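Encoded as structure tokens, the structure appears first; notes follow it.
Only one protein chain is missing from this complex, and each of the others stays in its spot.
== subunit A ==
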Amino acid sequence: MSTPLGTPRAAVPALLRAELNLLLRNRTVAVTATLLPVLLGLLLTRTSGPSMAVPALAMQVLTILGFTVYLTVTTTLTSRRQEHYLKRLCCAAPSPATVLNSLVLVPALLAVAQLAVVLAIGLRLLAPLRVEVLFLLLAVLAGTICCAVMGVATTGYTSSAEHAQITTLPFLLLLLGGGAGSAVVGQAAQPLRLTPGGAVTDLVRCAVAPGDGVFAATLTDLAVLAGWTLLALLVARRTFRWEPRS
């Protein structure tokens, strides 16, 4: 037959659109996605001075990474798997990798959009402060990738969307707890810098209140996040399933 085969070009946009529709039709996700950045933005207006800038900005970034990326990826992938939707998508022309990447990309893009709003407000309020936007971008990108892959890995241990409320706790603790601790204690908190939250916070610190050796610090933070991402990839390869778990 002379018909062109392989992945149709429209597949990825269609998958993204369907997934965005599904996300926004889920009330919990829709409310979190729209209200969270607004509330966090309002919180920022209460912050004043550079001493508070690092914890305030870091916690906003981490909250969005934790909830919009990590929790959403875990919850939605688990429920798509449990309703056999993942398996169905595997029956069409696009490869399983294309399908998975498209589904994960939607919460990731949503988070980047939220962060853009929140950080735009934040940077305006902190206007007198000199901010290295590049470091902020690095924090957002590296953090988003790490949390997305970790979300995929967590689905391997999650049997239902409700179960995700429990299985996501350890990593959320590492993310938010590590970040909060690192923000309060400061750059000296070595062990906390090895948590994903600590590394993101440190990147934010490099952006807002750079001390000595910013580049070394940035590289360390990126290496830490890469390490967590790699760990998540290894776990995901072993545990990710396309079919419902009983």
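Everything below uses one rule, namely that a contact is a pair of C-beta atoms (placed from the backbone, for glycine too) under 8 Å apart; a residue touches a chain by one contact, two chains touch by 3 or more; residues count from 1.
Following the convention adopted for this analysis, contacts and distances are computed from a predicted model.
**Q** Would you mind picking the UniProt name of the chain not drawn here, from "Acyl carrier protein", "cytochrome-c oxidase", "ABC-2 type transport system ATP-binding protein" or "Aromatic ring-hydroxylating dioxygenase subunit alpha"?
**A** For the chain missing from the view, the UniProt record says "ABC-2 type transport system ATP-binding protein".
**Q** Quick one: say which of A:A92, A:I166, A:V184 or A:A223 touches the chain that got left out.
**A** For the chain that is not drawn, the touching residue is A:A92.
**Q** For subunit A, enumerate the residues touching the unshown chain of the complex.
**A** The missing chain touches subunit A at positions 1, 3-8, 10-11, 13-15, 17-18, 21-22, 25-26, 80, 83-95.
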